[in-house]
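Of the protein chains in this complex, all but one are displayed in their positions.
First chain written, first letter: the chains are A, B and C, and each begins at residue 1.
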Amino acid sequence: MNLLTDTLGMTEFWANVVIMLIVCTIVFAVFALMSGITSWAERRIAGRMQSRYGCNRVGPQGILQFVADAVKLILKEDLIPDGADRFLYKITPYLCLMGVLATLVVLPLGSRAMMVADLNVGVLYFISITSIVVIGILMAGWSSNNKWSLLGGMRSAAQIVSYEIPVAMSLLTPILIAGSLSVGDLLDSQGWLPWEWTAFQTPFSALAFFVFFIGSLAEGNRTPFDLPEAESELVSGFNTEYSGFRFAVFFMAEYGNVFLIGLSTTALFLGGPNLPGFLQGNPFLSVAVMMLKTIFIMFVVIWLRWTLPRFRIDQLMDLSWKYLLPCALIAFFGQSVFMLVAHQIPAITQITSIVVFIVFLLIMIKFIGRIRTNYKEQSIPVGLN
Amino acid sequence: MEIADLFFYLFSVMIIGLGGVVAFSRNLLHSAFALFFVLFGVAGFYVLLGADFLAMVQIMVYAGGVCVLLIFATMLSDNISQPGKSNLSFQTVLSTVAGGGIALLLLSAFENTTWNVVAPGAMEPTTNSIGKLLLNEYILPFEVISFLLLAAMVSAIMLVKKGENS
Amino acid sequence: MTSELKTEHITINMGPQHPSTHGVIRFVIKTDGEIIHECDPDVGYLHRGIEKIAESVTWQGFVPFTDRVDYLASMNANWAYCMAVEEMLGTEVPERAEYIRVIAGELNRISSHLVAIGAADMDMGAITPFVQLLREREYINDLLEMICGARLTYNYYSIGGVNYDLPEGFSIKVMGFLDHFEVAVEQMHRLVTYNQIFINRFANVAAVSPEMAMDYNFVGPNLRGSGVKYDVRRNKPYSIYDKLDFEIPIGTASVGTLGDCYDRYFVRVEEIRESVKILRQCLQQIPEGEIQAKVKNAIKPPVGHKYIRTETPRGDTGYFIYSDGKTSPSRLKIRTGSFTGMSIIPELARNIFIADLVAVIGSLDIVAPELDR
Partner (left out) sequence: MFKEHTLNTTEIIDLIQKNTQIEVKASENSYDASIIVEPKDVLPVMKFLKLSRDLSFKVLSSHTAVHDGEDFKLFWNLLSYEHNLETTIESSVPVVSPQIQSVCKVWKAADWLERESYDLFGIQYIDHPDLRRIMLPEDWIGFPLRKDYQSPEGYQDIENSRSEIDKRFKP
């Protein structure tokens, strides 16, 4: 900023505006690139899981496919259905994208310094800004003048509104641990070792972690909660009628959402960009650690999508209100009690976190064993040809 | 001009313009959607005034909750494929009396208040102090209100249940 | 607030082009929000008048048309028709031909059930099982291509036998495939059948009681899913089925009510295993010999009517043939499983969710061309 005011002779106001624009551009570029790459990764991973190739034509391993897709979508005719509410129909995709993008303001791409704004109510902001997406989806569904779209929009709004509650409740646990609503403080409250991450600190925070992950899957309309788009029921849900560039924007918001799920889970529960003491503050490494964890979570999200069937609307609501919400409340209450106890006996914190992590490791080992069985069985030859 | 001023004018234009849409739109759903942005703009004002917690709660509760509920209600209650109904109502006498009365009241309030102008302080986190106040000084009203809301919720559920059974 | 809330029903067109109607079928549904109030299936978009065509082609010339009746199981459709004409003529089919017929028919049954199961999974939103099962189906298509040269509409059975003999080394290849396939079915189980979400979506949905199933003339896996142990292969044995040892799986209400979508789904899975068993037996027992009985070129069965039923993947398919002693049938009626299965939809689709309707269609295994003919 000093550079701008001193050497270029700008007033402080204009310098501020310029900096804002630059930051916005960077964030948007990262977001667009990540959502593009996610769409490529999804298709490749899906291909691998389904014994086929996925996109492999444009660029090495088909990684430039999303650019080609974007060009195709932009050049396509932008159809507006007859009888649609033209104005609302046109602005809706941007609203959805805005809602997703705005979340990125409080999430770090690397260390604490690499946040657009470290708001002191960051977590609250993160929860509340999602409502723009709800309005966007409702508007998209209604303005398309298509009953399937409308049903999709209604489903989506109901789903996001009800899953916001367990997500918000589950976030109370890390907030308790950090004692702050700021995302930066949440990052600082975790260490670099796995048992120093919020997710494995106590059994209650582990519970909160799972509630948060499931809830954010639902908020991001990902399988098994992709009811708003349910292609086999609602054709394509709220974005059925959209084509061309507007569809591309919806698509970007959707895949950006996957990136956001990864980013928020990493930052709030999985230790964020934290590094061992002697490497602390290395910007490249912290970005790398953050991105690696994010990409792993994104992989899990994609993996789930191509494995699981979809819930029904009443089962979805049941899961939210009857299971996730009580779980989140238990996690919150248990964590408070635990912290009171740990206040008396400080050593208990260390022990519990290591025990929780070991339990988690055991579950993982069991899981990997099952994967191995599948691989072994798959290698039985067919003997044709 | 400060950057905050720019946002002040942006939010003002948004609130006044969309407020007009809320009042005069011929389409009930357009009004509801516009209301969402009005509430959003109000949250923006709260931020400018340094009330960050309030702003977030405003978005979460009013914009995200109440407004979505309103839109739901509109969609469910009306003939959704043809939402031609407007909230423009022309009960001239009544509306003039009511609107004029409120306008007069507000004007006299403006006139009679001595506005206390202070320089805007630094942005300070308010969450902490609000939390402390709510759970120490105002714990009783806080709990009473929570209880009231709980009662309202339970009774609402009971009403719906009854309708379903019959 | 004593009276119930009055709500307006929305009329929605599900189809003719809809991802989960399994072909071109239209459902006019009246819904109250997400809950279906009334559903009226509108069929006939694929009505090609095959029964009318039968009146103007020769008896042998109609065999390729039966392929098009049920494109997922053309072998079995060929079989039913050829068997009907053979019974009318009194032709004795050579034993080797019967074995080949059973092998081809059962392979085709497996491939048809794979599509049925996969499509049901895909309707539930799980796309991967569908693709994985189609991969297995491709192997079966390879095998069937070896014996007749076609992958979808085989036209393999002829009146009096089959068109070509099995190629060399065929039984070894089938055995090898079966070893691979049995494991693949286990994998499919782990991926889908025991998946809690899948069970939630399929169990207790649209249960059909045995009485209702019989009243609506459910056939095949749908009927057995409702707990009625009836299989034409066992109860009115044709071909060589009386020499083979296999079980008739029926719905057991293992996770829900009897005759729900899950039972229908599970019966299909079990039938795949039984087919594997049958195939192994046939490959061991198959004798050498002729594959085609002597049949005259110009067939003229005597006047009369004949109703023949065979067990195809979509159940008991009936061919009603009325001959007036000429070179083509005077009337040929194909009574298919999809047709009668479909007529239950208005009753089943009352007060269920739209998503459930998709599950019901998926579990009934409806094939639109078979429905409309």
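Definition applied: contacts are C-beta pairs under 8 Å (C-beta built on N, C-alpha and C of every residue); 3 or more make two chains touch, one makes a residue touch a chain.
Remember, it's a predicted structure, so these values are computed and weren't measured experimentally.
Visitor: Can you list the shown chains that the hidden chain touches?
Guide: C
Visitor: Touching the hidden chain in the complete assembly: which of C:30, C:47, C:190 or C:296 does that?
Guide: C:47
Visitor: I'm checking contacts with the chain that's been left out. Which of C:228, C:261 or C:355 qualifies?
Guide: C:228
Visitor: Can you say which of C:34, C:136, C:274 or C:316 touches the chain missing from this structure?
Guide: C:316
Visitor: Footprint of the hidden chain on subunit C, which residues?
Guide: 43-44, 47, 49, 51-52, 87-88, 211, 214-217, 228-230, 235-236, 302-307, 309, 316, 318, 320, 322, 324, 330-331, 333, 335, 339-340, 342-344, 347, 372
To be clear about the criterion, only the chains that are shown with their structure count from here on.
Visitor: Taking each chain's centre as the mean of its C-alpha atoms, which one ends up farthest from the centre of subunit A?
Guide: C
Visitor: Subunit A to subunit C: how many Å between their CA centres?
Guide: Their C-alpha centroids are separated by 43 Å.
Visitor: Averaging only over C-alpha atoms, locate the centres of subunit A and subunit B and give their separation in whole Å.
Guide: The answer is 29 Å.
Visitor: In whole angstrom, how far does the Cα centroid of subunit B sit from the Cα centroid of subunit C?
Guide: Comparing mean C-alpha positions, subunit C is 60 Å from subunit B.
Visitor: Spell out, as numbers or ranges, the residues of subunit C touching 2 or more other chains.
Guide: 10
Visitor: Where does subunit A touch two or more other chains at once, residue-wise?
Guide: 154
Visitor: Contact residues on subunit C for subunit A in the complex?
Guide: Those in contact with subunit A are residues 10, 12, 18-20, 33-34, 121-128, 131-132, 135, 139, 142-143, 172-173, 176-177, 179-180, 183, 186-187, 190-192, 195, 197-198, 200-201, 353-356, 358.
Visitor: Can you name the residues of subunit A that touch subunit C in the complex?
Guide: Contact set of subunit A toward subunit C: 46, 49-52, 147-148, 151, 154-155, 223-224, 226-227, 230-235, 306-315, 374, 377-378, 380-385.
Visitor: Which residues of subunit B touch subunit A once you look at their complex with the stated criterion?
Guide: Per the stated touch rule, the residues are 1-3, 6, 27, 29-30, 33, 36, 40, 52-53, 55-57, 59-60, 63-65, 67-68, 71-72, 75, 80-81, 125, 127.
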